[in-house]
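Below are the structure tokens for one structure; questions will follow.
Note that one protein chain of the assembly has been removed; the remaining protein chains are unaltered in position.
So, chain A:
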Amino acid sequence: MSTATLTPEQPRTLADHPAPSLLQLVRVELRKSYDTRAGRWLLIVIGLAVLAVVALSLFVEDVPKTFTDHFGFTQLPISILLPVLGILLVTSEWSQRTAMTTFTLVPRRSRVLVAKVLAATLLAVLGVVVAALASVLATVLTPVFSDAERDWSLSAALVGQVLVVQVVTVLAGVAFGMLLLSSPLAIVLYFVLPTVFTILVSLVAALDWVRDWLDLSTTSMPLFEDGVDAQGWLQFGTSVGLWVALPMLLGWLRILRTEVA
């Protein structure tokens, strides 16, 4: 019988090992975002797109060329493409079925999700930093390619606002990923749903209040310019609730409850 092979000193309990820290998990999630071909290419494309925007704003004559202007322009490719990285951060675990390994190594799923949210936030901040560096380059080169002077003016408030918008945008991607758990579905709906929503509420006059309070693209627009008032923040906040907080909450619950197979 099997128990006959037992020796008394064999342990019947498990040795205690410290849990992986949140910092460890965040670093792992960040690594996951660039250690695959898809992730790496997406980052390269974002970098190239930022440079393309810099080139455009330098060579097109009637585009304003202050540092603030460059900083605003370079946010555009980042705000469009970086959320895809946020989506993939979550959905690739399902499409590639790595969730099985991820959640057996860290069975407390919320810890993994917190790490993913923090990693996405860091990526957004990194994106803004890259945009800022590209804007420095653009501003330095401005007198070379045009008649405009170098204008370094930039308000701290604007930087803060842009950071908030970019973080929220990437987290919207994460939220869609969490809710849908499928890369193609999440990417398509992430781009289509808000656009359809914007068109709908903009066309119908009776829906103006919906647009002003729940349409994220409308409410985030003022944040790219200096000086947002309390109502602006409130409107931005309510639309973030609809497009980021709500899908993230539902997706979070879905992931906690779903069976991973």
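Here is the rule we go by: a residue touches a chain if its C-beta (ideal position, glycine included) is under 8 Å from a C-beta of that chain, and two chains touch if they have at least 3 such contacts; residues count from 1.
We take it that contacts and distances are computed from a predicted model.
Undergrad: One chain of this complex is missing from the view, so tell me which of "histidine kinase", "Nitrogenase iron-molybdenum cofactor biosynthesis protein NifE", "ABC transporter" or "Ethanolamine ammonia-lyase small subunit" is its UniProt name.
TA: "ABC transporter"
Undergrad: Write the list of chain A residues that the hidden chain touches.
TA: Touch set of chain A with respect to the missing chain: 1-3, 5-7, 10-20, 24-25, 27-28, 31-32, 35-38, 92, 96-101, 103-108, 257, 259-261.
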